[in-house]
Each structure stands twice: as C-alpha cells, then as structure tokens.
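Excluded from the complex is one protein chain; the other protein chains are retained at their positions.
Up next is chain A:
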Amino acid sequence: MLILSILILLLVYVGFRFCIRSKYNKKYNMLVLFGSGGHTYEMLMSLKNYDFQRKCQNLYFMHSFADSQEPGRVAKFIEDNKIALPKVEWITIHRSRKVKQSYLSSIITTIKATLHTFLILLRFRDLDIFITNGPGTCIPVVIVLFAQYLLFIRKRCKILFIESWCRVENLSLSGKLLYWVSDKFVVNWESLSKKYRRATFVGNLI
C-alpha cells in the first residue's frame, strides 16, 4: 500500500515536472529562412521581440546563394537592435525561382533546388520548427522537410508561415501553396483572416 502510494506520488510528480518543462522550459531547434530584400526586413521585424535566448536550443538561419548579402544584413540588424541570440549557424541553399522567371522553367529549377536542399538538410535532423514568410525558396524546404519526415529521416518539423505585410486582400503564391500545409498561418491584415479561415490574425506583427 505504502509502495503503491509512493509510486503514485512519484508519477504525479514526474507528470507535473513534465508538464512544466514542456510548457515553459522547452527549447526549440529553430530554422528561419531569409529571402531577399523586403522578406528579410519583414522577418527580422517579426522576430525582433522573440526571446531567442530562453526559447532556442539550436538556431539555424537559411538563405540562398543568390541572396549572398543577407547574412551581413541580418548580422547588422541583430547588432543594431541588440537582439540576444544563441550561436547561429547559417545554411546556404540553391534558389528555386528568380524574380520574374517563367513558371515552366521555375518548375525545373525548383526540382534541382529541392534535391540539393534534401542533401543539405540531412545534416539538420533535429529541427522543431521552420519559420518562413514566403520567399520562393521556402517551397523546396517545406517539400524536403515533409519528405524526410515520411522517410523516417527526421521527426516532425512544424511550419510557421507569416504572410507578407504587403498582402492585404490576396495571398502570395507561396502563401497559397503553403496554406493547407503549414501548422500555423499568420497574416498581418484582418481582411485576409476573414477571407481565409485557417489564417490567424493577432494584430500586426511588424
């Protein structure tokens, strides 16, 4: 009887600890994708107030070869805004679609980029969450994350999609493609959340 009650107490205690841990102390392995120009600015603005120190285990920033100046811009922003970060590792991938590239040739370059991304992401199998605000490069990354999950290569990585601030009435192409796929779909304008029911609006993020 005594042993049983001690056992139950122990179980409750462990359960309690587990709840607290998972809810408040869980640290995530986070992958953030930076596109070019405006996308980078918006992403930095959205994440400016995020408590990376407390919430992040491993932090990975991703950009494509074409956007080679992004790491510098990101570093400058982080310094200017005194954002405290754990050590950041940069991942470089191929770009899937140049601005104004035709849709047909986009498909071919996207396939190439996807294969390349697949190989690179094999090194990063501990991801918990992928954050993107919809540069073209996000599509192959999402495909790869899902494919590797299906192939038992990685655990499930959640996808947070933040629609660009420029989008008020209609979703961007990436937004339309990832609308049903993302675990959380956040928009910056209330009009969008009324039109698209899966979209979350919590006031402007930037």
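Going forward, a contact is a pair of C-beta atoms (placed from the backbone, for glycine too) under 8 Å apart; a residue touches a chain by one contact, two chains touch by 3 or more; residues count from 1.
The rule we apply is simple: contacts and distances are computed from a predicted model.
Protein name for the hidden chain, per its UniProt entry and selected from "Prefoldin subunit 4", "CI072 protein", "TWiK family of potassium channels protein 7" or "UDP-N-acetylglucosamine transferase subunit ALG13": "UDP-N-acetylglucosamine transferase subunit ALG13". Within the whole complex, the absent chain has one touching residue among A:L59, A:I91, A:V181 or A:I206, and that is A:I206. In the full complex, the hidden chain is touched by chain A at residues 22, 26, 28, 37-38, 41-42, 45-47, 49-51, 55, 128-129, 158, 160, 164-170, 183-184, 186, 189, 191, 200, 202-206.
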